[in-house]
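On to chain A.
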Amino acid sequence: MNFGPVQQSIAASLASWGVPHSGSELAALLILLLIPFGVAFSIAGVAQYFERKVSAVVSRRFGPSTAGGEGILRLVVSCAFFFLPAATRARLEKTVANLPGVKQVLFVVSYLGLGQIVADGLKMFLKEDIVPRAADRFLFRGATYVLLLASFVALVAMPISQNFYLSDFSVAALYVSAVTSVGVVGLLMAGWGSNNKYSLLGGVRAVAQIVSYEIPIALTIATVAMWSGTLSLHGMIAAQYHPGVLSFLGWNLFQSPFFLILSVVYYTAGLAECNRTPFDFSESEQELIGGVGTEYSGLRWGLIFIAEYTDMILVGGIFASLFLGGYQSPIGEQWIVALPPVWEALVHGAIFCAKFLASIGVMMWLRWTLPRFRIDQVMRMAWVRLIPLSLICLFLLAASMLWFGHDGQVAQVIHGRFVSSLVVRPEGWQTASVWGATILVVAVLVVLAKKYGDPKPMPEDVRKALVGGEG
Partner candidate 1 sequence: MKNDELFGLLQVLYPDVSSTVAETGEIQWQVPTGIFLEVARTLKDDPRFAFDSLMCLSGLDLSKYPTAVKGEFVGELLACVYHLHSFEHGHEVCVSVTVPKDETASIPSVEPIWLVAGYFEREILDLYGIAFPGNHDPRRLMMPEDWIGHPLRKDYQYPSNYSTWELKREGQNFTSGPYA
Partner candidate 2 sequence: MIEPNGSGSTLPGPTGPQVLFASVDEFLNWGRTNSLWFLQFATACCGIELMQTGCSRFDTDHLGMLPRSSPRAADVMIVAGTITHKMASRVRTLWEQMAEPRWVISMGSCANAGGPFSKYSYSVLNGIDKLIPVDVYVPGCPPRPEALIDGTEALKERIRKYQMFGIRDTEAIVIE
């Protein structure tokens, strides 16, 4: 079993500690599995807290800021000194809390409200798990497992770093989009299973939305695969390698203007994929009370949300690998590649996490400012705007690749990874002309839209009264 050099090095170190050979490889794999799932699970929990902080900052108020570390401190003290009577344990806890170092840490943790993560999870864990009598028991319970399955199984294909990864399929990108569509079944099961009209409406809306937004995602992945020649995420990232200090110039985002448009298309479709505002129908509070999660209580409801946040991690990760050079650092790549495997894994992993956390942050920022679409506008947006746009970009990119000319299927080894890609050799003036043509066309479109776009614009005095100088 070879799951990448890091797994081999862990297995080797385990073997040196006397673990039999076959066992050490399996153990290494388990350790390897724990890390991404542990990270994903905790990131989902932190994301819930982070979301409330972003909402608070946007609306000028304090987010959660009372829950702190005293709960955990109380548990540690009372479990460590369970033999002492309660009164002395309380006094002991107070003295520990007032120790010089601990006092400041506790204050900062409580001021930031970091205990909220633990408190929410704990409370949800202890709530009564209601399965309504009229609900379809199997569907109701199964929905959460299907949802979690869909998002966590797709984590396997995440290209975390060059040496440390769970798997490097040759069709990783296709695998991810295929597996996330299993989540749709989970939403429908939750919608239909809880025998509640609101969740049924929410479930059916979410299914219609996700199914129709998977097409732009698949088209974008196909375009990037065409450009970099492989469907494997590691291959795509390797194809974006660019020597020198300004290594971000190698990223797909800057390779061609059509990639710029496609990145916007992919990010919007990704928002719709994980039901985030302005497309959040599975949990639209105002219209359908709780959407799909109306009848769920306690941790089952929490699991649905963890599945949603893991979807956000997925969309962020794939977006980073397709357009932002995956785990490659923007400033110089050679010194990281030269590091020993474990250190390289850590640095690249950190860069990858930074990228998808940034994309999650933007998703949360959008959630608290934008209103929600109506379901028919969402459908029109998918079928009338995003899919044609991604098709046009695919076609134009293919045309520009043919025009650039390529020297056939070249087998390359980029930092130790076999990449067979269609290496495109555009001359300087060719890329400049493609960029220039696109910018020209877009400028013309903007001018036309401004002149003829809105036949009945809002009267000027009303606009001035409403928006004043800031308009």
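How were these picked? Simply put, all candidates are chains of the complex that A comes from, given by their letters.
Keep this in mind: contacts are C-beta pairs under 8 Å (C-beta built on N, C-alpha and C of every residue); 3 or more make two chains touch, one makes a residue touch a chain; residues count from 1.
Source: prediction; values computed, not measured.
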Neighbour of chain A by the touch rule, complex-wide, chosen among 1 or 2: 2
In the complex, chain A residues that touch candidate 2: 52, 55-56, 59-67, 70-72, 74-75, 78-79, 82, 86, 89, 113, 115-116, 118-124, 126-130, 285, 289-290, 293-298, 301
